[in-house]
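The complex appears here minus one protein chain, its other protein chains still in place.
Just so it is clear, A and B label the chains in written order, and each chain counts residues from 1 on its own.
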Amino acid sequence: MMFRNVAIIGCGQTKHSSKRRDVSLPEMIEEAAWRAMEDAQVTPEEIDAIVVGNMQGFGGVAQPDQWIGDWIGAPGKPVMRIATGGTTGGSVGQGAIYAVASGMYDKVLAVAWEKHSDSKEPGATTGLLHVALANFFHAFNYGMNLKSLVATTVVGAAAGVAVYQAMFYMHRSGCRIEHFDMVAAKSRRNAAKNKYAHLQWPGCTPEDIAKTEMVAYPFRFGHICPASDGASAIVVAAEDIAKKKEDKAWVKGLASYSDEENQLMSESYGGVGILDASEQMGCRVSAMKAYRMAGITDPKREIDVAEIYQPFPSQELIFAERLGLFDEGKAWVALEEGEMEIDGRMPTDPSGGVLATNAIGSSALQRILEAALQVMGKAEEHQVPKEVRNAVAHGWGGVTNYTTVTVLGDSPR
Amino acid sequence: MRRVAIVGYAQTQHQFDMQKTREDMVFEVVKEALSHAGITRGEVDTVVTASTDFLDGRTISSVFLSMAVGAYLKDESKTEEDGTSAAWYAFMRILSGVHDVALVEAHTQGSTFNPHQVSFYTLDPLFDRQIGVLNDVSAAAIQARMYMSSYGVSEEEIAMVSVKNLSNAAKNPFAQRRMPDLTVEEVLGSKLYYHPIRELMMSPISDGACALVLASEEKAKEITDTPVWIEGVGVCQDFYLRDRNLLELDSLRKAAKDAYEMAGIRDPYAELDVFEVSEKFAHEELMIYEALGLCRRGKGKVLLERGATEKGGEIPVNPSGGALAADPVCATGLVRMVEAAKQIRGEAGEYQIPGVRRALAHGQFGMCAQKNWVFILGGEG
Partner (left out) sequence: MPYLKEERPETLGVEGEWNIGAYTWKANRLLEEFVEGLKQRKLVGSLCFGCGKVIVPPRNLCGRCHRKMEGRVVVSDVGTVTCFIISPPIKRGKIKVLGMDPVEQGLIQEDEVIIPVFVKFDGADSNLGTLLIGADPKEVHIGMRVRAVWAKETRGELSDLEGVEPLR
């Protein structure tokens, strides 16, 4: 069990858009970091340590913390760089939480970012670097048919493994493509209330989404997350400091359990032992551990709002179930009944989530940040209209095998 | 604050172009570290790894290794850069009380991709990369020049560092460059990269991995009779290359100060018995002596000349051979921790320093050691 209480005392993020050509990479990161420090009312000198992260190579700089450190007050301080793919932001946030919980540091700044537009290539995967590229080259040496490559990768190119995952989920839950339209429309509408979000579409309806082109069944163009430029930052502090602050969100539980990789292959093109890509055991275990730490026994009742990492609408439903917020295979029923809306019983992604804003390295930190804003009651227009006692923030990445779950609350454990 | 100890470790035999896949290399080193600790994967609570995507040649390079490092359904994370960063994070994870036993792993296969090329990509893309003059070796050459002309250090004196470390490495079965009879002339006769940096004055390109098992006090005492305690940790990042005084390793000085303070060390020269440092270039070792507070500025060469840092000296530095003997980039700092722990436990074999109670391990990353991690390790009693 965690020895000392830790709270988030400051949040800062940039406006997200597809091209932040008005700022350079360090300037963009600085914007979020300074906003977080201002919000926490601490000076850069008071920060004891910094945790940073983004997707390696995106934006064309390796270990950018070395270059951008000067902009966020890093020189002379301990700096930890974390990179775990899509979960990077969540891992960065948890890194800062552990740093304070350890008793070594009292105030820690966590910063995560992505600046996709610095790279001209779609999806910002720079040059030759690709998660499984080495495995594909390996398979070519054994006479892999190019058509199979087209089949296994291109159909899912826009959506990757998420397509398979959605198919598995639809099959076993009875969820339909209309529900994905509903999730996407909800995200766009919610995002319109969030001044920092990227894809904002006030009054968007499922019918609007249904009109968009089919990219790879069951995903339409309107279902897919954007590639955003943006950064987010939080300031994490020890109990005695946090108690003196007016606004804070207490960390009640955290976990990041890894599953078996399940994107079609393992190292050197071997198979994987996961039959259902939507099973996501890592998320289920992480949620169980984080809730236990937080003293939450019935997440359906005790969690008031969830910020779920959902680059695709199916994932909001899958992970909502994995986080124990709805019965197995029933999230889409709750969606139909409006439970997941901002004013619903279990609001999910009131900020619009990753579907609306996806600066990859920062996306999972943004979930923690948005959950903290909800707990503090500072989410402004997208604040859920009820008392928020506990909020859960989720991150997802790797080749679908990494998960971060962070539970925040309005009182210390 | 609870105490945390190193209870098990393993490293590969570092070499260029190891005939082993990254997956096998990592799996084997992790298995070995667990068996050295005498525990099973089931007893591990959290896994922290360190590697760098560019060196591994894959985005999110840790994903296909989560099975190999034993992270399946374990609380895991991955830091980038040096392995000491992962050790630092795992240490904090245990200190927090959330976890009791942590596995730390770091690796690089330098034969996959030239690590010196990666260093170029860490530069400011708006200026330094456009100019194209700097890389880790040329930056080190600038630093070496500044150091030599400021403090009157000769090339021969820098070459003596290589001679000391590489002949030490001859006794270390895990080292890559093992040169028992190396002379200053041979070092100065090796291939010139950027004056004064020559092949034997810079670390080699190595394939290698290293793993550590850390445990909280209660667990450590259950697991082993000879725990190696982490008594102090200091970490510090410096300004970006262009914005700092290359003549000083200020961030190492700060990191060492923090680590000494945590461990209650006033006089490192007298209180520490052995030092394992990551000197990616020979001249850096002299600067490291100074930053660690072992001598005054510019006096590093005096320590070396006096033989104080030799294996039989008062403050042996790198009896294992250090980074000059093998440099599997991300694992290098973690290997220093293992070597320091071996000295404390008396497991260093032919290069054992007698009577080691306390040791210092240092890891670095970035151009001219922009980031530094310092660990103070201590034995029982």
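Following the convention adopted for this analysis, contacts are C-beta pairs under 8 Å (C-beta built on N, C-alpha and C of every residue); 3 or more make two chains touch, one makes a residue touch a chain.
The model shown is predicted, which means the values in this text are computed figures rather than measured ones.
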Residue of B:72, B:240, B:260 or B:351 touching the missing chain in the full complex: B:72
Out of B:130, B:149, B:183 or B:245, only one touches the absent chain, namely B:130
Residues on chain A facing the left-out chain by the touch rule are 15, 17, 20-24, 60, 119, 126-129, 134-135, 137-139, 141-157, 163-164, 167-168, 171, 188, 192, 199-202, 204, 214-217, 260, 264, 266-277
Which chain B residues would touch the chain omitted from the figure, given the whole complex? 18, 20-24, 27, 31, 41, 54, 57, 66-68, 70-72, 109, 111-114, 117, 121, 125-126, 129-130
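Operating definition for what follows: only the chains that are shown with their structure count from here on.
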Geometric centre distance via CA averages, chain B-chain A, whole Å: 33
Chain B contact footprint on chain A (complex, rising order): 1-4, 24, 49-50, 55-57, 60-67, 69-70, 74-85, 91, 94-95, 98-99, 101-104, 125, 129-135, 254-261, 266-268, 281-282, 285-286, 289, 293, 397-399, 401-402
Mind listing the chain B positions that touch chain A in their complex? 1-2, 21-23, 47, 52-54, 57-68, 71-81, 85, 88-89, 91-93, 95-98, 118, 121-126, 233-241, 243-244, 250-251, 254-255, 365-367, 370-371
